[in-house]
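Starting off with a structure, shown below.
One protein chain is absent from this view; the other protein chains keep their places.
The first chain written gets the first letter, and so on, giving A and B; residue counts start at 1 in each chain.
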Amino acid sequence: MSNVVLATGLVLILIGLWGMLTHRNILRIIIAFSLIGTGTHIVIVAIGYVTNGTAPILDRALTLSEAPSRAVDPIPSALVVTAIVIGLAVTAVMLAYAIRLYESKKTLSIDAFTESKW
Amino acid sequence: MLELIGSILVLLGAIFHFSAGLGMLRMPDAYTRMQAGTKASTLGNTLILAGLGFYHPEWSLKLLIIICFVLMTNPVSSHALARAAHIIQIPMTRKTTVDALRDSQQRHRGGK
Partner (left out) sequence: MRRTFVVLVVALFGLVFASLVIAHNERQSLRPLAESYVELVPEELGAPNVITGILLTYRAFDTLGEVAVLFMVAAGVGLVLGASDQQSRRSPRKVSGSSSRPSSEIVQSGAQILVPLISIFAAYIIMNGHRSAGGGFQGGAVIASGVLLLVLASTRYRVNLEFLSITESAAGVLFVLTGIAGLIFAGGFLDNRMLPLGQFGAFFSAGAIPILSVLLGVKVGCELSVIIDRFRA
């Protein structure tokens, strides 16, 4: 079961990588970058799965005595919770840069920005 | 028996989601793509949540609230996007013959 989720996350990373290398429009490169982030989050959560496990929240579905044997690993979920919000903030910085680049050259194609190439 | 109905509804919802994705790939311009995406995926969401309500009957009230929320937000956001696309004059395909928004705006401006 977690093999399927792991494969989905890795396929998303591959799609984002291909999109980042192929497209010339800055906004599409930013979308591909955000796809890589989402794929990485899915991979991290899929690694922590325990067979026939359930979420690590103690309520009617998971009582205190059987928690250590049936709960899913809580540490990757805790890491991903903050990673999602930080990913949103990093996308906001990238979009701010895209706005400034557009205002300086009036085009969104990344081929127009050649100052830092040799 | 209830589980069978629930499974059929979830399968129908998945088919509608797939057709939404297919429509977004194959439609000619931005407006038709937005229409395909919103309508089919809203209905797909509703069907999947309704099917889930048959699986777990004790969740049905919460699922009904979620369905109402999705029905309120999805069309509003798609309307805002399509209106913005019309304002910055994204070109339509040649097959479109009627532009109701432009006609009504011209009538409004001509009548003043």
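Assume contacts are C-beta pairs under 8 Å (C-beta built on N, C-alpha and C of every residue); 3 or more make two chains touch, one makes a residue touch a chain.
This structure is a prediction, so every number in the text was calculated from the model and none was measured.
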Chain not shown: contacting residue from B:Met1, B:Leu25, B:Ile87 or B:Ala100: B:Ile87
For subunit A, the residues touching the chain missing from this view: 1-3, 6-7, 10, 13-14, 17-18, 21-22, 47-51, 55-59, 64, 67-69, 71, 73-75, 77-78, 81-82, 84-86, 88-90, 92-93, 95-97, 99-100, 103
Touching residues (missing chain, whole complex) on subunit B: 69, 72-73, 76, 79-80, 83, 87-88
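As a convention for this text, only the chains that are shown with their structure count from here on.
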Where subunit A and subunit B are represented by their mean Cα positions, the distance between them in whole Å: 26
